[in-house]
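Structure provided below as structure tokens; questions to follow.
All protein chains but one are shown at their positions in the complex.
Per-chain residue numbering starts at 1, and chain names A, B and C are given in the order in which the chains are listed.
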Amino acid sequence: ADKFFVYVSPDQIGVNAFLKLGQAGIEQAGEKYGADVETYESRTAADRLENVNAAVNEGADIVVLLGFEFNDIVKQVAPTAPDTQFLIVDQCIDDRPDNVHCAVFREYEASYLVGVAAGMLTESNKVGVVGALDIPFLHRYTDAYADGVKSVNADASVDIRWVGGENPFADPVRAKEQAVAMQAAGADQIFTATSGGDFGVFEAAKEKDFQVYSVDVNQCPNAPGHVVDVTLKRVDNAMVQAIGAILEGEKKLTMALGLKEGGVSTIALEEDELADSGCLIADHPEVVAKMREVAGQIEDGSLKLEDPMFAK
Amino acid sequence: MFELIADPSFAASIPRFVTPILLAALGGALCERAGVFNIALEGFLLVGAFAAVLGAYFSGTPYIGALTAMVAGMALGVVFAEFNVRRGGDSIVVSIAINLLAAGLTTFFLRAIFDVTGAFSDPAIAGFAPIRLPFIEDVPLLGPILSGQALPFYLALLSVPFLHVFLARHRLGLRIRAAGENPQALRAGGVSPKRVQLLALIACGALCGLGGAQLSIANVNLFVENMSAGRGWIAVVAVLLTRGRPWPLFFIALLFGAVDSLSFRVQGLGLAQQFTDMMPYLATLIVLVALSWWRARRAKGDAS
Amino acid sequence: MMAFDAGKATRSALPWLFTFLWIAAIILALLLFVGAPVGEALSGFWNGAFGGRRNAYLMATLSRSALIVGMALSVMLSFRAGLFNIGGEGQLVAGGLVAALVAVLLPGPPLLVLVVAILAAMLAGALWALLAGVLQLFMGVPLLVGSLLLNYPIRYIASYLVAHPYRDVQSGMVQSHLVPQETWFAYFPGTRLDIGILFTAVAAAFALIYSYWTVHGYHTRLNGLSPEFARTVGLPVRRLTLQTLALSGAIAGMVGAIAVFGIHHRYIDGMLVQPLYAWTGIIAVLLVGMVPWAVPISGFFFAAVQTGAAGMERAAGVPKEIALVVQAVIILFVASRVSGALTASRGDGDGHV
């Protein structure tokens, strides 16, 4: 092939559904536009820089970078490599050169929606959310979820906890313990955004019999009968679209993808997926209806959500 | 705060935190007493966790899973012995290499055998069922701790007095202590200290393997890359702190487990996660300072 | 320095050959097992460590070794003095954090800010190391344990500071604001290698001169070889211990500053911990049995193994898991060879009088 795309991940891909979607995206794009593709996995901040440099060095036409972790690096490297196009997914930078493009998601819109579901479904009026690590990005999930809950059930209390520890993104044991602790404190709807820890939360749900929500891809089959809904993030679609635009010569491309653009979603909103998804939400048509109503408000702008990532 | 501690799920969670740390630390203690500075407990635990899932998945019973984990740990012990004891590589370097090796091999075989990356979860993985102890489970406070736990926890509990007696009275225990203290003298007595150290490492592997099994087929039923997540290092600290004595080790592991379990429950009180994560280490330092202050006072009292 | 005599060299060459063959055989077996193209993997390794357009990968290796060698030097100074300070990581973090915060918060002419920030980083590293020393000398906490444990609080303190009070909110990450652009280390012309490595080179020169030719180095070495002897002949053991730890910590702190001003230009949570610079430094030192002149070489070797493994992953699709295994195997075999060889040669006087 005469084109060469490189996808640089910000962290180990592992079970991180989001990063795996990136991999799927680059492969789809490669197929669609006839390019060789490669994935460079980073494990540390230093790796990210070395990998971006390596991608340029190996002659990539388009370098796709997933995550705001790459902002500084792109600012440094892009001006020195005018022949290479850089696509940052998940974040945009100001004052960028022509060869830097971005596609961002509004995950908080979907998280807000699952919050709505949790707020309606809770019987104990106590819900919880576990995040991997207390970082701004994950507040897009935790805080938006909490806001969603409150919007339909002002009395409900939301317990926000973090996995933390030595290995926050892949510690099912600690994630499970957090979920168990929240359940013991009365929570019956728990949202998990813990990457590798999700499995631990599912385990807890099976043992203690509570309901969970998760992120990125349909995880309902992982704990049948316990997963209510999942926020979806269409990274692959976004990537293919954006790369197409870049190949057409677009400069400084900016794509912002929320519910409206189909960049994020939840199973409840997906008419064709819902029935076979294995998600519990399919059994609650009234909740689905409410979620679709709120989604509509968000899409037409009548309900404005703030990005929790910049809230603090 | 009081509610947190009185919460029965908190008490019940302590053994789940304690068991892997305790088992790994007991293994490390054997090495320590045999004069092998083994700080690769993290790698041993990880290999155990992976092998346990492997065995439990293919056999359909957690017992084979635990056995596989122990055998895998023992094999890793042999590798450690080959490079540290026989070839004389520095123990810290060998430990670090073993940790790398464990991370590499588990992820590699995860991909090679189960064709997944990151994590492997499958209903076919047979986990340990909780063992309920009649009568004991009704005891307030202690009941939820002692009853309803998985097999490795009870084995870990039994290991503590057993190892204590073993080191004090068993032929191999005696030799292990001698290998750690004055290997030259052991050699002059006609016993090869290197062989004793090899045996200690193998036993350490078995204990750590079981600890790994607790992580992957008792606490949860799945394997995630790097799922030991620093517990081996805590075990190393426990070993160093107690110089490998089983009973003190037990209490330190208990303390670490409880603080660890408590620390992220405290998040519920609104403390920043960075500070709750710091708690186990600060608690250790405080215990250390208190311990040596107490020792110094006692020595002074002794002398006068 | 070590005298290389020919007879000795040939005698010690043979076991090295065997070591090499062992490593080669295991790597080959692993590559064949995953069906990776062996030739491409090897050339990818070499290219990834030393090649690239305009030697770009060699520069990456050098950039990495600036930090690894720096940490190795820091560790070497403690270890040779018999001080098992494995708290390099904490001292590194303390240095990096303070360097970034000083540069962000202190107004003034950039060069002055830079100098103050580096000195402050060294001071921070030294103080964090001294804390471990004080815990040992006055509170009876063994240095090995104390220094290891102190790695964690500073890591979380740093994480907290850049997550809350000093966070660059707009960036969306847990990180401090950028340090002023005028304080960034310059690149060597035509490369993406910053001048941080010059600092490491100066530290290496200092450490070698210190170890071989200074009174203080001589005294700390005696203390390292036999603390009882040092006490008996009246060396000020406590003072030596604290001074050595401070020195060691200062170098680690400086390495933190190099990472800030040379590479990341801010403090990013985890940026000094995850790449295991401190641990790699420790292995690099132990691998060569703490012989000073060999430490920089050993540090460079590990940087090359790491960048080379990345190159192998890129070139031959060898999964990164294999790269980890390969690294482990190399360390295992080389460690048992080198430390033996060099410690034995210590028998005839460590190569210097």
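Following the convention adopted for this analysis, a residue touches a chain if its C-beta (ideal position, glycine included) is under 8 Å from a C-beta of that chain, and two chains touch if they have at least 3 such contacts.
Quick note on the criterion: contacts and distances are computed from a predicted model.
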Among "ABC transporter ATP-binding protein", "Sulfurtransferase complex subunit TusB", "Heme exporter protein B" or "NADH-quinone oxidoreductase subunit H", find the name that the UniProt record gives to the complex chain excluded from display. "ABC transporter ATP-binding protein"
Of the chains you can see, which ones touch the chain that is left out? B, C
Of the residues listed, C:15, C:39 or C:236, which one is in contact with the missing chain? C:236
Hidden partner chain, touching residue among B:87, B:111, B:164 or B:187: B:187
Checked against the full complex, the residue among B:16, B:175 or B:231 that touches the missing chain is B:175
Hey, which subunit C residues sit against the chain that's not shown? 213-216, 218, 221-222, 225-226, 228-236, 346-350, 352-353
Kindly note down the residues of subunit B that lie in touch with the hidden chain. 169-172, 174-175, 177-178, 181-182, 184-192, 302-304
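By definition in this document, only the chains that are shown with their structure count from here on.
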Draw the chains as dots and join the ones that touch; what shape do you get: line, ring, star, complete or other? complete
Using each chain's Cα centroid, which is most distant from the centroid of subunit C? A
Give, as an integer number of Å, the spacing between the C-alpha centres of subunit B and subunit A. 35
Distance-wise, how many Å sit between the C-alpha centres of subunit B and subunit C, to the nearest whole number? 29
Specify, in ascending order, the residues of subunit B that touch 2 or more different other chains. 272, 274, 277
Which residues belonging to subunit C are in contact with no fewer than two other chains? 163-164, 320
In the complex, the residues of subunit B that touch subunit A are 7-10, 13, 16-17, 117-119, 121, 215, 219-222, 224-227, 229-230, 233, 261, 264-265, 267-268, 272-274, 276-277
Subunit B touches which residues of subunit A in the complex? 12-16, 133-134, 159, 161-167, 170-174, 176-178, 180-181, 183-185, 196, 199-200, 202-203, 222
Using the touch definition from the top, list the residues of subunit B that touch subunit C in their complex. 79, 83-84, 87-90, 92-94, 96-98, 100-101, 103-105, 107-108, 111-112, 237, 240-241, 272, 274-275, 277-278, 281-282, 284-285, 288-289, 292-293, 295-296
